[in-house]
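With one protein chain withheld, the remaining protein chains of the complex are depicted in position.
Chain IDs A, B and C follow the sequence of writing; residue 1 opens each chain.
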Amino acid sequence: MSTGIVLQIAQTLLAILLAPLLMGWVNQCRAWLQGRSAPPLTQPYRMLRKLFHKDAVLAHDASRLFRFAPYIIFACMVLAAGIVPTIVNDLPFSPAADVIALVGIYALARVFLALAAMDIGTSFGTLGARREMLVSFLAEPALLMVFFTASLISQSTELPVIVQTLAHKEFAIYPSMAFAAVAFWMISVAENARIPVDNPTTHLELTMIHEAMILEYSARHLALIEWAVALKLFTYSALGIALFVPWGIAPRGDLGALPLALLALLVKMIVGGAALSLLEAISAKVRLFRAPEFLGTAFLLGVLGMLIHFLLEV
Amino acid sequence: MEIYWLLGIPLAGGTFLALWGNRRNAPEINVLFSLLTLVAAGVLTARIVAEGPIVVGDDWFFIDSFNVFLVALTAFVAFTTSLFSRPYMRIEKEHGRLTDKRLRLYHSSYQIFIAAMLLALTTNNMGILWVSMEAATLATVLLVSLYRTPASLEAAWKYFILCGVGIAQALFGTILLYFAAEKVLGSGGTALLWTHLNAVKDQLEPTVLQLAFVFLLVGYGTKVGLAPLHNWLPDAHAEGPTPVSAVLSGLLLNVALYAVMRSKVLVDGALGTEMAGSLMMGFGLLSVVVAAFLIKRQTDVKRMFAYSSIEHMGLVTFAFGMGGAVASFAGLLHMTMHSLTKSAIFFAVGHATQSAGTQLMDGIRGLIKTNPTIGWGLMLGTVAILGVPPFGVFASEFLIITTAMHEHPWATPFLLIALGVAFASIFGKVQPMVFGETELPKLPYQPALAPVFIHLGLVLMLGLFIPPYLALWYRQAAALLGG
Amino acid sequence: MALSSYFLVTTDHDIPDIRRAGFLYLLIAHVGAVALLLCFGLLQGVGQGLAIGDYTFNTMRLAEITPFWASIVYLLALFGFGAKAGLVPMHVWLPEAHPAAPSPVSALMSGVMLKTAIYGLLRVTFDLLNVQISWWGTLALALGLLTALYGVIFAAVQSDMKRLLAWSSIENIGVILAAFGLTLIFYTDGKGALAALTLTALLYHAINHAFFKGLLFVGTGAVLHATGERRMGKLGGLLRFMPWTGWLTLVGALAIAGLPPLNGFASEWLLLQAFLLTPGLTQPYLNMVIPVAAASVALAAALAAYVMVKFYGVVFLGQPRDPDLVHARRTTWAERLGMIWLAAGCVLLGLFPVQVIDWLSPVVRLLTNQTLVNDGNWLMLAPVSAERASYAPLIFLAVVAAIVLLVFFGVKRVYHGRVRRVDPWDCGYPEQDARMQDSAEGFGQPIRQIFEVFMRVERETPDPFDRKPQYRGDSRDKLWLLLYVPIARLAGWLSDQVGRLQHGRIQWYLIYSFATLIFLLVFVTR
Partner (left out) sequence: MSLTYHLQVVNLLAALLLLISFAMLSQRRIVGLVTLFAWQGAALAVSTALVGWSTGQHHLYYSAALTLALKVIAMPWFFYRLVKKLDVGRDVEPMINIPTTMLIGIVLVIFAFNLALPISQMSGTVTRSTLGIAMATVLLAFLMMITRSKAIPQVIGFLAMENGLFFAATSATYGMPLVVEMGVALDVLVGVFVLGIFFFQIRETFDSLDLKHMEKLKER
């Protein structure tokens, strides 16, 4: 049990620490693909440090909600990172929340962000909040559909059990998971504010979603949000890994498998980040009102995956 | 003995008021005679409840639980209506719509009308029943045209002709009945006595009786206001003075239906088929549906409630047509509830139209502001008549519909649709009359709304709880109707 | 009940809209009541022959009833209770009546009255009827999901606080009814344990809804009281002027949006679990369709979050859209206490799901003969087995709170806690004012655009040269137009046709009489 707790804390801390690195890696890859000279891999860390040092600038009318939202968002992401298995499966904390609760955690973070964005009352904040909620109301059920497909296969909504079923039982090909995988990629793109749904580097009011919400934030609040964003990307990646390529995650109590698991994680993240940036580089951002269509497709793919599960796999 | 008092008092009242004229106390005398009638009816009722059915006066009068309940109801509503008409007619006179001469006519006709109805209810002779029904019509014709406006004349004319023709059919039916009875009972006085007929009903010639029933049904059905024979009813109700509308709606229709039911019992016995019941159900259903849709397009408040009377009489007819203990019970209950509620509504409507100076619903607004008692009376009466629980109409409608659902499921959709349409129409129209902004003046005299609330209170009470003796009484009556 | 609530709804009867609402309400409630009575009458009568019964539940329970009549009874019950609960398409009265009523009444109607309908439905279906047929469940499920989605979509486009909440009530009733349908499906399939799970979810959600919807209505009432305004487009920034109401309402909003660790999430979580357990069913078709139905529940829940962000954000956050709001009157202690206990309910019901389920178990056992066994400990909810699914809201809250505190003080200690107050950044567009914030209509616009098929949208777009531009967008319920208006028209047409009968000429009336007579004579002697 105590090893379990130590491992749990270690894994969570690892996720917190590695998350900006993944962000940096994606940015670097993207810069390469766009033919720019890439920022260093540690750029996100430097930015966080810089932001933490600055004096916070708050609007006159900012309420406590505005000031506390970053902490809550960050805490939610840390919680998610604690639940999603990255290197070790079935840690003591994971029964606290299954995949449905995980979706709830993301939703909680998002709602706080949206509310905080509306707090000051600038037109950009509400605009961002509205767009964010628009994207999420379709992404969230789609994500649930993906999880449902996985949990129908494994008869459980517990992530450890899912991973266990997929990675450690006898190997089987699940066509439904292929659909789910495509859906999951589309959802991740949308949820992490990437192209083609959102552009993380833009500040054009016509296109921005996520950036519009955090325009009013500065210094440590902004740092926490940026960090939470990185963590979100990281946990989504980890989720993807756990659902679709879980091989390598160490089963519970098998300490010997840890180094291999860490290595597998790094490799998967590197490949995944590169793939993300590649896909971002070759696609164009869609118009805002195409976003529901995009996510609707993801939703349908998730549902299809589930149906295929019933047709082919039961 | 009570029976002679019962019939004699209103007759004497009519004569006296005709001679006395409209002096200062005429309305009070009217009330007094009505009260005395009520007392006589009460005594009679008590006796029937205690002793069971009686045949008195050389077989001329026959009183059982069925008609004694109607006698009590008639006497009661007649009394409350006389209470209501006192201030109402005073205000009408104030407004210059009536003269002393006409009020004299009104008061004496009113008493005669009550006497005729009571005679129709208590007589044992089908012929006398016919005669008194006709007399009741004649007594009210001139009341309908009391205002002498073109519209009221037209209404009275239609009332007279249509009911006259209708009742002529009933006479033909009665003749046919006599024709059949004569062979069994021999010619002479006894062949039209209901008790005698009832005793030998299974020996009566079926072919004749079914024809007789058609004529009787069409004849008395015209007076009940069954569609498509109902056309006189909305006109007469809308154009006559409101107390007359109240008694027409609350009492005369009942009495006519009573006549139909008396005939039905005989015909059922002779035929041994469902023919009479089916015809009544058909008429009832048609009336409910037609009336419901007609209600929807009304602009005149009294006319609307007249159609509502057609609807409810249709419902009662339907219930009686179904037959059986529950349906007959429900029909009787509904008859009572409808009489009490509808007359209460007419009382409230009467004062409302007086205060607004128009019968058009668009002109009546916000009663609850200027005349709260009228407003509340109208509102509560309306919800009661629409069958909203906990009022008694609800209980009886409920029983009727449930029984229909069991025995004739095909009829329930029609009933439900019709009730729904009627509900939406009436409530949608009454609501703005009661609520909202207004500039209506107050009435010159204090309106007599005690009757309204007495009636509604009774309806409410019967909706919540039917006293056991009353329930027993209804059951006996229902059994008489072939339950 | 209908009558008393009618008079409650029409308390302010001077306003025509309110009268209309009251009328609509009474009409539908009455039609529903008639259906219910028929339902009870049938229950009473079928077994007993036909007698005037005592209408107690005991007699009804004893009634032996054929599947055909049972189905009729069920359909009547569904219709009747559905009308009272606001099931689509009988929901039209609800968004009219709830806003029309004074706030405490709305809270009561939403929290309690809608639930009595659910109670009745449960009572009739599980307790009084001896037969249950599986298509009943499918029907209820389908209607429930439709109601849930319909409700939430319309909630998203409302611009009146109370209407928004009323539509949201429709959504929640839909969810509850879907749970009811699922319970019935499980129950008829012989899956008692699963039926118990679903029923628990249903009851849980019903209780939750009473709390958070009550909280929101009371909160709205406080706002209404303080500002006299219920159009969201005139409010804004109230968190600053009415902190108590603001913060407590936030709890309600988060709870209704189905966010952990509050109560809304707990019941929705249970329900989704139930949806995922359908592969146990014997009917393959249902097996496949029901998880897809879960998608609709998920969609409704996600949209509910959208709605609540809109509601809370527009009313309580941002800048006041009306300068007078600065003087918004503070709430009284009574109001606060009312809100506090409801908010506490939301929190506690969310944090202790295991205990709540324990409380509910007698009811569940009564109706399904099964109880929900919790596989976890007192902290952790694990309805089927810990392997299958688990959720521990208390741990959840503890961790989030711990991390928040840790980070908060950590950041303060390692760096600093300095804050500078400035004007909001204007993005290079000077002279921003409160009118430039999103209005309620604006916030709902994406949803309106996506789901325009369900609505009839009325827009008034201002002229570009208008000095005082006004924009008005109104989304009407298309079902009203597609279902109710045609019915009304049909009734009108029929009444016109019938009206022709009555056309004043006495000769015609005589002809009716004559024809009737001849017809009947032919009829009886044929």
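Note that a contact is a pair of C-beta atoms (placed from the backbone, for glycine too) under 8 Å apart; a residue touches a chain by one contact, two chains touch by 3 or more.
Predicted model only: the values in this text are computed from it and were never measured.
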**Message:** Given the contact rule set out at the top, which of the displayed chains would the hidden chain touch in the full complex?
**Reply:** B, C
**Prompt:** Looking at the whole complex, which of B:Ala12, B:Ala168 or B:Ala479 touches the chain that is not displayed?
**Reply:** B:Ala168
**Message:** Please identify which residue in B:Arg90, B:Arg297, B:Lys369 or B:His408 touches the non-displayed chain.
**Reply:** B:Arg297
**Prompt:** Out of B:Phe69, B:Phe160, B:Tyr258 or B:Phe398, which touches the unshown chain?
**Reply:** B:Phe160
**Message:** Among B:Asp64, B:Glu205, B:Glu274 or B:Glu407, exactly one should touch the missing chain; which is it?
**Reply:** B:Glu205
**Asked** Taking the full complex into account, what residues of chain C touch the chain not shown?
**Response** 499-507, 510-511, 514, 517-518, 521, 525
**Asked** Can you list where chain B touches the absent chain?
**Response** 125, 127-128, 130-132, 134-135, 138, 141-142, 145, 148-151, 153-158, 160-161, 164-165, 168, 171-172, 174-176, 178-179, 182-183, 187-189, 191-192, 205, 207-208, 211, 234-235, 238-239, 294, 297
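Keep this in mind: only the chains that are shown with their structure count from here on.
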**Contact-richer chain pair (by C-beta pairs counted) among B-C and A-C** = A-C
**Message:** Centroid of chain B to centroid of chain C, CA atoms only: how many Å?
**Reply:** 46
**Message:** I'd like the Å distance between the centres of chain A and chain C, where a centre is the mean of that chain's Cα atoms.
**Reply:** 32
**Complete:** Expected list for chain B, residues touching two or more other chains, is none
**Complete:** Note: chain C residues in touch with at least two other chains are none
**Residue ranges of chain C touching chain B (in the complex, touch as defined)** = 2-3, 10, 13-14, 16, 19, 22-23, 26-27, 30-31, 33-34, 37-38, 41-42, 44-46, 50-52, 491-492, 494-499, 501-502, 506, 509-510, 512-513, 516-517, 520-521, 524-525
**Request:** Please name which positions on chain B make contact with chain C in the complex.
**Result:** 157-158, 161-162, 165-166, 169, 207, 210-211, 213-215, 217-218, 222, 228-229, 231-232, 234, 275, 279, 290, 293-294, 296-297, 324-326, 329, 368, 383, 386-390, 398-399, 401-403, 405-407, 412, 416, 419-421, 423-424, 427-428, 431-432, 435-437
**Asked** Which of the residues in chain C end up touching chain A in this complex?
**Response** 236-237, 239-240, 250, 254, 257-260, 265, 269, 272-273, 276, 279, 284, 287-288, 291-292, 294-295, 298-299, 301-303, 305-306, 308-310, 312-314, 317-319, 376, 380, 382, 386-392, 395-396, 399-401, 403-404, 407-408, 411, 414-416, 418-427, 432, 434, 436-438, 442-443, 445-447, 449-450
